[in-house]
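Here the complex is missing a single protein chain, while all its other protein chains stay put.
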Amino acid sequence: MKMVNLTIDGKTVTVPEGTLIVNAAKKVGIDIPVFCYHPKMEPVGMCRMCLVEIGRPVIDRTTGQVVREDDGSPKMQFGPKLETACTTPVSEGMVVLGTSEKAKAGRQDIIEFLLTSHPLDCPICDKGGECPLQNLTMEFGPGESRYLYDEKMHLAKHVPLGELIYLDRERCIQCGRCVRFQDQVVDDPVIGFFQRGRSLEIVTYSEPGFDSVFSGNTTDICPVGALTTTDFRFKARPWELRSAASICTQCPVGCNIAFNTRREAVSGGKWVIKRVMPRQNEWVNEIWMCDKGRFGYHYSKSAERLTQPLVRRQGELAPATWEEALSFVAERFQQAGDGLFSIAGGRLSNEDLYNQGKLTDSLGGKKVLYGTMGGGDLTAQSGLVPGSNFSDMGKETAILVVASDLHEEAPIWWLRVKQAAERGAQLIVANPRPTRLDAYATHLVRYPYGSEAGALLAMVNTLSAKRPDLPEAVANLVRSPELKAAAKAFAEAENAVILYGSEGTGLETSTALAQSCQNLLLATGHIGRINNGLVAVWQRVNDQGAWELGWRPVANLPEAMQAARALYVAAADPAGDDPAYLAEGRLGSQEQAFLVVQDLFLTATARLADVVLPVQAWTEREGSYTSGERRVQRFYPVVPELADSYADFSVAGQIGKRLGLDMEIRLAGRTFARLASETPAFTGLSYARLAEVVEQWPIVGRGDLYYGGTTYENSQGIGVQLPLTSAGGLSWPKLVEVGMPKIGLLAVPITRLYDHGSTLLPSSMLHQRIPEPYVVLNDQDAERLKISEGAAIQLIPAEGGSWLGVRAIARLRSDVPERIVLVPRSFGLPVAGPTVVSVRLAERVLA
Amino acid sequence: MDADTGLPSQSQNGQYLLLRHRDTPSIGELEVYRRLGGFEAWQKVITSMQPGQVTDVVKTSGLRGRGGAGFPTGMKWAFIDNKNWPHYVVANADESEPGTFKDREIMEGNPFQFLEGVAICAYAIQANAAYVYLRGEFWQLAAWLDRKIAEMEAAGLLGEKLFGTDYSLHIYTHLGAGAYICGEETAMLESIEGKLGQPRLRPPFPPSYGLFGKPTVVNNVETLTNVPLIIEHGAEWYRSLGTEKSAGVKIFSLSGCVERPGNYELPLGTTFRELIFTHGGGITGDRQVKAIMAAGASSALIVANEEALDTPMDYESVPRVGAQLGSASVIVIDDSVSIPWLINKTMHFFKHESCGKCTPCREGTFWMMHLTERIVEGSATLEDVELLQDVANQVKGKCLCALGDFSTEAVLTGIERFRPDFELAVAGSAVAN
Partner (left out) sequence: MAGIIGEILRGLSTTLHMAATKPVTIQYPEVKRPVRPRFKGRHHLMRYDNGMEKCIGCSLCSAACPADAIFVEAAENTDEERYSPGERYARVYEINMLRCIFCGYCEDACPTEAIVLGDNYELSFTDRRSSIYAKEMLLVPVDEGGKPTPQKVEPGIYTRSIPVMQDPKD
């Protein structure tokens, strides 16, 4: 790496060749003002704010040597015009003047030009207080305006670009950051420039408007108040807000976020969350976050939240005190003994899972993770090691994404993988149907639904000399030239990462897939080094954490629950997900199992319960989550807790204490300390370690908001990556035969970002993006079955089961494989894995 | 034809080199053009010359870009990056500069010579595809050129494996949509690529990073029309025309307050006086010439005194009177024209045509237009004139491309050199000083 020395405003700095002057200046603490430049995008030099005087040493053409003055200093040649610092790379001996009279006049001129068209909106503009234009005007702008007010351009204000983002055309300074972000960074050019000259304006090309899951990021990087979110409109001024660090709970990426809160009069003086902003973590989400996290936090402040324990008396659930409820629960758990059956969902934090697990284990009971995805033990054996970072992956890395529609399952990982591919990584996308990642793939592998593990095994087999007997389906796949090429690229890459999701898989097929993935990594030697390993695209934020703490899903939950005498269900809603439970009227065994539900809302399962225990939302307490990359990150309390409320770990701990167990009931930090001492992977971790930060690049959130945007600086912790636990071994996974049915269709579950999940539906502002329940059929199948686009249909499982009453809209696509029905999860259609179904038109509209 | 040398002499009364249709109206027909020696240079180049040799000949000839910048053409061709393929040629037929109408006449009247020039340029840089970018208003001309290209293809002059060699060339026309900024070479490339017609950052320049990111030569129509003659008659012959530093002939588009506006093909070095009075028939009525805009609307205003009128029109001499020759679109202003009125017109043009990418041009042209509007209306003061000068100086030197800078030329030189006009304009203003 060749280094270059130059002088900026009198300070010398040495930077790698190719560094832009703006970035070199940052290294010595000089902030050159910019509007259109953003460190995460290619420079365009269009706003002209960064104009500086640049002098270069004169080189003698004949000798190639620097011409010297009499005193030995190099003869400098200053350009006749000011040049833009954001587009000019450094060169040896360069002298940059940003504070000379000419440069300062240049900055003042540009600010004056921008202000001629800019409206007098500061008092009513949401950006006021964190506005780069305001700050730079104060620093560099003219004190008075020479422009006549009546000649100002009057344009449309308050234009909805979709229902999430408002555009104010008068405020826009045509810096192009939003357009370039959508085009270059997320490759979703749903907005663009229209017209030219002074009439240059932003328009949206999609219907619904600004149809991109990353649209909220443009409001962070917009240097003025032109792009604002409808969520935050007029809610508060930035200086009135308090900020608290947290982790997004909508997907396993674990984006670092910051909540802004303020006391609200209309809520009677309560602390209320006003908005969500991303927090910088270059190892997880860089400075971005997706719209689901940004606009999907409202469930934590929903009016439907449970506030009091409920106990069933005379057949009805009635409010009770904590003392009553907990004693009752403890008594019945004691009686149940090893008949205690705990079901926990992946929304719970590490501390919650630890305490509930400890309680269950101490009684000899069984604990089950609510989910349909396997392989969490394998990711602990062959996952990403500390130091791994998607941003560092490029030409020498192969990334295999199998059975995952990443854009829907984990948008930020989709973005990171796409960017790695654009940097030259080999991207192998293996999926039964086309997804949004295909455009960046170097290799595309198609396999039939149900044969995901087979596809990976086929890849292993093309690489190894020995070819053991393979099932028919796998043998066919081995012959595919795309698969062979993909396997070769994977093996030859220096580093390789596999991300596996849950596209069309249930627990068994998913477990087989995870094992096959691990086999491939072991066979090609891609384990145990930085930027190598297995990553699971879980369905919930802390599924990986649950696996680390010994929680496992089971294939047949009703069967597993048969012997239970007490059920302890936390953050899971089996009855809500599968109406079969409701039809039978009871969860668990034939004898009336004692049912305790611990949740935020009165779910369908809670309605069947004997005791309902309310808990705090993650915004009201602290804790930690383990992301899909196995990074443990802390989240902090954002709003004060309600009186007389407890976190999940505290509730479990209090029950345990009543049973005579030594459990932490008060502090999450102490719970974590116990967890760390008992779980090998977490050895040495503590809340203090999780709160450590390092300096990150690009610089955000300092006084120079114009450089990186309004993303928050991370001062509360970047988290710690867990080390690998044990070594995994090659093992032949149990391949489940998922054949195509002779009659009927094969329904497979897929994930959709905007679904009917209970943590998303309370966000009414996203309702336009959340469709009614639907399934996707192959268009030829639909024609055969005489189902037209938009028809209301019902799915009847071949094995029986009462899905009656659950209807969906049929959507027809040609890229769905034949005889397949895609059923999105969390829409009320209980498809837990590949299931044979028959399809019929819904007879009548059901209320 | 020169009696001694047998070579074409300077075009004068029937010896046109570029506007040959004025000598031979049917030269737009392929057989006529070939009968007059057309496409012999093309065949010679493909069958007997190396690409580098072609470039050298054009370099030696001293041909300079006729689109306005006057950059040595051969040098531009030599800059092409030979490590990055494929190469492209783009002929700039956007011709949106007010006062310029020469390329249109060339393409209408002498299309084959132009197309042959494009072809030779393509061979010199080993491009297999060439584009002619025409302004959107030239849609009829584009259809006409398409027919001519089809005729060339039918005659084996374009297409695959020409003249028995491995070299292939296709020429395509491409229409713009009414934007002056697309005459700027990088904005033109963006437009051909289907993107918003806004200039790119330079460096890198088109010969290293051009159309679709590949090395591209962009040349004006008139420049390319000179090329077949240079190949046919030699670089030395071309050097003998014009002046030492500005070789060759130029088509001067004369317009404004003259008796006979139109295109005049004359050697470089002809004086303004000769162009305006001898060929152009002098000023209409019995008015006096007041100012000359040598480069269309992008010009500085030349004070039309004796010295200026006697200045030769070439790239070196015109700067002596404080202007650039540019594309030689000579607009003549007489003493009935108020300079504030004139710069109001140019400002309206630039405000309308600014692409909006960079702040000074986008906001500056808008502001200056409002100021000139008020000055002309009579509702401005002397402070406004000084403000206009200030704003123009603020815009100058800060823009992404030349449009912004050029928009200030007429304004600044107008105020500086014709101050009494402005004082008159604001004297009658209703607004108290």
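To keep things simple, chains are lettered A and B as they appear, and every chain counts its residues starting from 1.
Going forward, a residue touches a chain if its C-beta (ideal position, glycine included) is under 8 Å from a C-beta of that chain, and two chains touch if they have at least 3 such contacts.
Computed from a prediction, not measured in an experiment: that's the story for all the values here.
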| item | value |
| --- | --- |
| Touch with the omitted chain, as defined above, among A:Lys104, A:His158 or A:His767 | A:His158 |
| Listed residues A:Pro123, A:Pro481 or A:Gly703, member touching the removed chain | A:Pro123 |
| Sole residue of A:Met1, A:Ala265 or A:Ala643 that reaches the chain not shown, by the stated touch rule | A:Ala265 |
| Subunit A, residues in touch with the chain not shown (by the definition above) | 120-124, 128, 149, 157-158, 233-237, 239-240, 264-266 |
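Convention: only the chains that are shown with their structure count from here on.
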| item | value |
| --- | --- |
| Parts of subunit A lying in touch with subunit B, wherever the complex brings them together | 43-49, 51, 80-82, 87, 106, 109-110, 112-114, 116-117, 146-148, 151, 153, 173-174, 176, 192-193, 195-200 |
| In the complex, subunit B residues that touch subunit A | 179, 181, 196-198, 201, 351-360, 362-367, 370, 387, 394, 397-400 |
